[in-house]
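One structure is given below, encoded as structure tokens.
In this view, the complex is presented without one of its protein chains, the others remaining in place.
In order of appearance the chains are A and B, and numbering begins at 1 in each one.
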Amino acid sequence: MADPVKLTIDGQAVQAAPGTLVINAAKEAGIPIPAFCYYDGLALQAACRMCLVEVEKTPKLQVACTLPVAEGMVVHTDSPAVQQARKGTLEFLLTNHPLDCPVCDKGGECELQDMVFRYGAGESRYREEKIHVDEKQWSPIVFYDAPRCILCYRCVRICGEGLGVSALGVGNRGAAAEIVPNGGDHLECDECGACIDICPVGALTSGTYRYKTRPWEMEHVGTICTHCSNGCKTTLGIRNGNIIRANNRDRSGINGEFLCIKGRYAFDFNEHPDRLTMPLVRQNGELKPVSWAIALATVAKKFLELRAKKGRFGVLGSTRTSNEENFVLQKFARRILNTNNIDHHRTGDLPALLDALSGRTDALATMGELYTAKAALVIDSDLAQEQPLIAFQLRANWRHHKAHVYVVSPGPVREDSYAETVRAGLGQEFEALETLREKLAKEPELTILFGAAIKGDAVRRLVAFGDSLGIPVKYVCLVDYSNSRGASDMGLLPDLAPGYEAVPEPGLNYDQILSDGALDAVWIVGTNPAARQPLAFSNTFVVVQDLFLTETARQADVVLPAASAYEKTGTVTSVTGEIQKLSRAAKTMGAKPDLDIFQLLAKEMREDLGTVKPESVFREISESVKGYNVSFPVIETGQAIPTYPINGRVAFRPEPELIRPAENTLFTSGTLGRYSEMLNSVLESPGALYRDPIRDTGIRVGSVTQETQTTAPVDKPQ
Amino acid sequence: MIYNEPSPLETKIISQRWTMENSAAIDTYLATDGYVAIRKALEMTPEAIIEELKASSLRGRGGAGFPTGLKWSFVPRNSGKPSYIICNSDESEPGTCKDRLLMENDPHQMIEGMLIAGWTIKSNKGYVFIRGEYRYLIPIVDKAIAEAYERGYLGKNILGSGWDFDLYTHTGAGAYECGEESALLESLEGKRGIPRLKPPFPAVVGAFQCPTILNNCETFSAVPVILRNGGAWFAGLGTPKNGGTRLLCISGHINNPGVYELPLGFPFEQLLNEVCGGMRNGKKLKAVIPGGSSAPVLTAEEVQGLLLDYDSIAKLKSMAGSGGIVILDEDTDIVAVALRTIKFYAHESCGWCIPCREGTTWLKKILTRFHAGFGQQSDIELIGELANNMLGRTFCALGDAAAMPTTGFITKFRSEFEAYLAKNHLTLEDTTPELVAIEAH
Partner (left out) sequence: MTFSPELEERFSKLLNSYPPGRTRSAVVPMLLYAQDEIGRVSQELVEEVARRCGVTPLQVDEVIGYYSMLHRKPLGKFHVQVCTNICCQVVGGEDLYHHASSMLGVGNKQVTNDGLISLEEVECMGACSWAPAIQINYDFHHRVTPERFDQLIAALRDGSYKQRAS
């Protein structure tokens, strides 16, 4: 590395790597230089002129956000000239600003407000008329108030550079310049709200949050988004126990800058009026609300009866419940119900990958590594639709580090715009890979991400292909749900116990449980298979634990109202293996966390599950599950720790036919999505055509064979 | 076509063909030493061409006055990338109307200048960026380009040199800011004319992100004669460091306004009284804007004995700029001129940076109110302070171009602003927004 550059900032000796911008060198030294348009990771603008500093021997004030450090440079960030310039700039900014702070959503957390407070003049000399422009609604999510806009172009850049969507531009010129949407009067975009979060003022506001509260009335709870497998941290703003908004403005979490529409706005399912708040028990053919005591007693009695006469049980676990819950559920099934008939909706062939990689401890890529890897290869996944954070990471890696991205896909995907793409139908992937072999082998390293179409033997072939390149290769098996990885790691599998330990007598799998009409009891936790396939239950006692009265729950004998991920503590594991903590933010009266339900049911059955608290279960997991021996305090403080559940061969039963993608788009989220009014309103808004994945991406990966056009996206089940 | 009678006092060098019949035709050009310079250049090394330009002390005629030879020397010649020659014919500085005449009357001279630039950096493509308002010139320049192709001065293997050069016209569509070279390049790439961050400068990262020679139309037009007659000869026409002749566009309250070619260092009084026939209606001179509307105004006293070259005008803290000289007589309402000037910059501010976008607009509003008779004493200070808050703090020079003349008017003609206050028929408290709004339009 080149020698550091020595300079002086406000009398302080500072060292910085060559090429460092003065604004960042100062920040490192603890000297803040105010700026609106400068934003880490986005293109330099030098537009707001707030960061002007005095540099000795330079006649004019210099723009700190574009000025690289130079040896011997002497910078003053707080001289009278600088103070005066900041005052002047802020005075200019406020000339046409409506100063409607009392009713502005941003009031209290507005960068303009803070800057004026800190650096501005006490009074305004502006006495002329202000130009009023009416506020515009561009989508159910995005509202734009031009007079509040300071034109820092952060929104334009995050949308174009960050997301690759480029739905925002600049219209008109001079004082009339304003941000304009790509649909003329509406937005055709991902509706991710990144533009709103990044806006330093109240120019962009969201349909979910506007005029709902003052920011200081909320408590903030950082937790993990429950909608997909990417494990984004989302900070929920809570007032009176209700979730008012979600964002990630502190940029913590593995997602840094990023959240998609679901992470920012689709929390509203949580307070949907259809949430179950009382247990239901079928009486005379109808589900009737009963107390928890009666419901649990009903289930316990039946389970004990059936167990006593060696009845056959089946258990389906959830891909959205916590690791602790999954761990306890499989323990319940195996120890109390004495069955290995346990499974979950598998969206990726993790056991096959772990088996193929056996003996290696460094072959699973983390979310962070997707931003630093020199090269990545994406096979059969429309990332922007299905794995939005991964799409963002790879794009950021390309734009910041010039990473090479390769795509093998049956239809157009967003990565095409910057990746080297080979079109190949499902089943043709390996022919396509051969055409890329030469280039891939020249990369210093590679991360391969593959979707549900690569399963069973194809996973082994893929790893063999990776081995044959002669370079270090890492893998990501693209599973779909928020704890798909955890469901698999925690042994919600008929053939594998937690940590992929083989069980002596594998049980029935997902399809077998659902199609075996002769089972005596089936317990379905947080999943809705009936929306996907018929349930062949005849004399079966069916218990369903869920948030809503789903198609599956309607066929149950007992329905237990469960808490959502936002209503519980515990941990989940992301698609890339990071374990992170769920924090309880809200509460729905009557619903209980699944973990509590397991414990109550065990007690009712006079069985001992040990201390069933999230922390104690986590300790048990970390002691017994391979790869999960991680520090609890680190997770407790909101950090992510990668898990590597790899240790030798995996004696699994290959069942590739059970690997089925979730088929969610950016705007659907299985059952949860159906109860999100925000997601549904976006799908019905003027830009909806954009949100039709058929138009957007051509053939959807994994759905080409049968379901391409049959199911409306809103109705995709979990 | 020319629109004013030439003056016998002119030194007609780059405007020498304007009065000829069919002056724009290639045959006229060829008959008057046309395309001799490129033949000469093809025998020269790039270094020698650049040396000749340096010797000529030719400075950019667009407004900034940067030495042309030096500018060409910054262009990397072995970057491995293509390179481009761009002619800035986006002439938009108020007071300036010379490039229009150069293209209308002698397009081949400009083309030859661009050819020489092209050969110097082994570029294979050039564009003449013509402002949209000069739409009528496009067929004229296109025709000249076609003629040059026909005669082998453009296209493949020019004059057997093995070197190819293609030239095209490109139109703007109404934006003063596109006269700023990096904004022009953005516009050429089909975008909003927002200036680029510098460095890198266009010499290194210019058109289509490649090395680029970008000069004003008049600058290119001066290149052939410099190569023909030598840099020293050209330099000798002007004053030290201010080589050659330039086209001065004289407008305002004079008897013979017009575009005249005069050597740099030409005395102002002689221009006013002899070339331009003196003040109109025998009025007295009040002020002079010496280099387009961006140049701070000079008083009648200041211009006494002034020599019209870059350095002499700079000494008066104004600038020779684009060569547009506006003569204002004793009856001129300076407040009205100041208002019209800032209205222009507010209209043309691209809006990219805060001080320019908001500063020009605020100044326009104050001056509008002031001019409408609702001014206040404090406005005079405020105008000066706001101009200062723009000066040197904007993204590009447009902010300075708006601030400098405003400061000039308010400091040098403060008494006129104060006289306006005395005339006020109403006070600010009587102002209705409607009244101000009417005036603002």
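Note that in this section a contact is a pair of C-beta atoms (placed from the backbone, for glycine too) under 8 Å apart; a residue touches a chain by one contact, two chains touch by 3 or more.
Everything numeric in this text was worked out from a predicted model, so none of it was measured.
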item: In the full complex, displayed partners of the excluded chain; value: A, B
item: Contact partner of the left-out chain, one of B:V337, B:C356, B:L382 or B:M404; value: B:V337
item: Residue of B:S7, B:S187 or B:T361 in touch with the missing chain, whole complex considered; value: B:S187
item: Residue of B:P46, B:P67, B:G132 or B:G265 in touch with the missing chain, whole complex considered; value: B:G132
item: Selected residue (touches chain absent from view) among B:G34, B:G172 or B:G231; value: B:G172
item: Residue of B:P94, B:G113, B:G231 or B:G244 touching the missing chain in the full complex; value: B:P94
item: Residues of chain B (touch criterion as defined above) contacting the omitted chain; value: 3-4, 82, 91-97, 99-100, 125, 127, 131-136, 138-139, 166, 168, 170-176, 187-193, 208, 249-253, 257-259, 289, 293, 324, 326, 328, 332, 336-337, 340-341, 344, 347-348, 350, 441
item: Touch list for chain A against the chain that is not drawn; value: 166-173, 177, 180-182, 184
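Simple rule for what comes next: only the chains that are shown with their structure count from here on.
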item: Whole-Å gap between the CA centroids of chain A and chain B; value: 55
item: Chain A residues touching chain B - in the complex, by the definition given at the top; value: 44, 46-50, 52, 59-61, 66, 85, 88-89, 91-93, 95-96, 125-129, 150-151, 170, 172-177
item: Touching residues on chain B, where the partner in the complex is chain A; value: 175, 192, 197, 346-355, 357-362, 365-366, 369, 382, 386, 388-389, 392-395, 428, 433, 436-437
